[in-house]
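Worksheet: one structure, shown below.
Every protein chain but one is kept in place in this view of the complex.
In order of appearance the chains are A, B and C, and numbering begins at 1 in each one.
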């Protein structure tokens, strides 16, 4: 499990005073970028130098409690399923103070060659990262 | 089924040249706003004058094909399940030219009183809107 | 002057209940995209087929009155200054009902070849569009 923390920003909160539900998907991507930060060149290196991307093909989210402005977000990211070219991310999104689970986002990504967007082999260092944080029970 | 169309905007497209996956959730909300446009005061009237909101509690999305800049989005919205306080939206998101299905987004919303965010009875005009566009098979 | 209208969206409004100030810059870009809609292929054709872009090098905005959820935005776009490779857009942003001026955004763009981002000659059809909507007094 890799944890990622940052404050909720003002422009992420909707007129109802809570983080807009779509934003949790942006948080999921941000947590994925962080998940790959230890790889050579990070996520930016993957897409820019190696021309490899991870588009989402399937997404599920459950919302349990609102996040508000002033809250700090804590995302705990792991991999619940690993295939040849695909992987399933699980992001538990919590209010940092108190640790309440606000949302769980699961998304399945496929390794592709950018430009053509065709599935390709998952690089070894990417696979190793998933294996190191595999939590099949979730 | 209520249809909603608009062009993909430049700032919705990511560095990989396709609409960023989280944006499809913004599209789902936009289609929901449009779904309620015939109600007295529209969605704005619901949340501002009547203090009623529809937070998302569950979300599922499947991505089949990319949308790109230059494409026009067409969303076909219906309701697949209607409860006492909850409803499930189904949004089929297509490339307007050709009609290819790019993504399907389903999200379950709950009728709440804003501020306290507690479930409340679904207003009759809102329920009638769902009933008129109920497609239980989807 | 070319007019562009659309409703304010829920996710553009901040916790203070007004359109977040940065969003007006997104509106400016949207109005620019609309400004070029009559050109062969539109703005998408310019950047994708012709590889020509218009990055902003200078921006000014004055905010006079808030836009709120439920309002419809009306943007009136013209060109106040036209150079060899640059042009200045003026966007008057009004509440459609009543016509109150909410914000004026001016931004200077430069014609560039995408990729290298180097200034290049402004295509004739682009220049003609600016000339047709030149309002030097503004």
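Basically, a residue touches a chain if its C-beta (ideal position, glycine included) is under 8 Å from a C-beta of that chain, and two chains touch if they have at least 3 such contacts.
Given the structure is predicted, the values throughout are model-derived calculations rather than measurements.
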Option touching the unshown chain, where C:3, C:57, C:101 or C:131 are the choices: C:57
Contact residue for the chain not shown (choose from C:41, C:66 or C:119): C:66
Those residues of chain A which, in the complete complex, touch the missing chain: 6-7, 9-11, 26, 29-30, 33, 41-45, 47-48, 69-70
Missing-partner contacts on chain B, residue numbers: 10-11, 13-15, 17, 20, 22, 69
Residues belonging to chain C that touch the chain removed from view: 15-18, 20-23, 25-26, 28-29, 47, 53, 55-63, 66, 107, 114, 117
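We adopt the following convention: only the chains that are shown with their structure count from here on.
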Closest chain to the centre of mass proxy, which here is the mean CA position: B
Copies chain C and chain B - interface residue numbers shared by over half, same or different: same
For chain A paired with chain C, centre-to-centre distance based on mean C-alpha positions, whole Å: 33
Chain centre separation in whole Å, for chain B relative to chain A (CA means): 23
CA centroid of chain B to CA centroid of chain C, Å: 28
Chain B: positions in contact with at least two other chains: 26, 29, 47
